[in-house]
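Heads up, one of the protein chains got dropped from this complex, but the rest are sitting where they should.
Let's look at chain A:
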Amino acid sequence: MVEPIIQIDKLDKSFGPLKVLDGLSFDVMPGEKLALIGPSGSGKTTILRILMTLETITAGHIKVCGEQLYHMQRSGHEVPADEPHLHKMRSHIGMVFQHFNLFPHKCVLDNITLAPMLTKGEVRAKAEQRAMELLEMVGLADKAKAMPAQLSGGQKQRVAIARALALKPRIMLFDEVTSALDPELVEEVLLVMKRLAAETDMTMLLVTHEMGFAHEFADRVLFFDKGRIVEQGSPDKIFRHPSHERTQSFLRKIIAAGHRV
């Protein structure tokens, strides 16, 4: 029996008095493609940010690749993870942001090679060779020397995907990666992600408002509301036969807003 690659156990997260995640538990299997959907403010981004260690947790446990993410053992006791532990755990995970967050002072190639060279000690030639392969894959080999400011939003996001992939993470997190893009640029990014899903065995967690894409991309869909999972299942079940009233009304609103399902 294969062990889950991510195990979230009774996770709580509060920002001051605001409880954003409330006793959340779910597992993700290796290679699984998961879509997280739900209304604004339901905590989807927060889950990804917690997995990327960009936030702290209030209570609960998370295991990634068989190891505690936010805790470690010290002489038989469980203590909060220190920076070296987080650093080690982060190498399993990559993230692509809504607003790309490319390094604006570095060219496309250097954006991709920076982290492999610094964090894995890769030599430049090797890092650049891999970066070029990745740029090839996202269709931007001719932009290697361009600065981020010279790229369109869709191109920036494809570079950001290549940058995250360069570190060979086992888990990739995508937070509304197309929602900052002009509509005509969405497709080129989704295409890259579809190829990625088809050609790699990476585990992928995707937060999105693109229901059509989620349907096609995901093995399993989790519907969130108020920091809890309301309903989960196959895309067909969630999108065609949602059993929960809140899921139904959420999907109705999305369709009314003009999104494809």
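Definition applied: a contact is a pair of C-beta atoms (placed from the backbone, for glycine too) under 8 Å apart; a residue touches a chain by one contact, two chains touch by 3 or more; residues count from 1.
Keep this in mind: contacts and distances are computed from a predicted model.
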item: Protein name, per the UniProt record, of whichever chain is missing from view ("Putative protease", "Nicotinate dehydrogenase subunit A", "Ectoine/hydroxyectoine ABC transporter permease subunit EhuD" or "Electron transfer flavoprotein subunit beta"); value: "Ectoine/hydroxyectoine ABC transporter permease subunit EhuD"
item: Contact partner of the left-out chain, one of A:Tyr70, A:Phe97 or A:Phe217; value: A:Phe97
item: Residue in contact with the excluded chain [from A:Ile6, A:Ala115, A:Ala131 or A:Val177]; value: A:Ala115
item: Selected residue (touches chain absent from view) among A:Met29, A:Ala144, A:Leu167 or A:Ile254; value: A:Leu167
item: Touching residue (missing chain; options A:Met29, A:Met52, A:Leu191 or A:Ile254); value: A:Met52
item: Footprint left on chain A by the chain that the document does not show; value: 52-54, 83, 87, 90-91, 93-95, 97, 99, 101-105, 114-115, 118-119, 163-164, 167
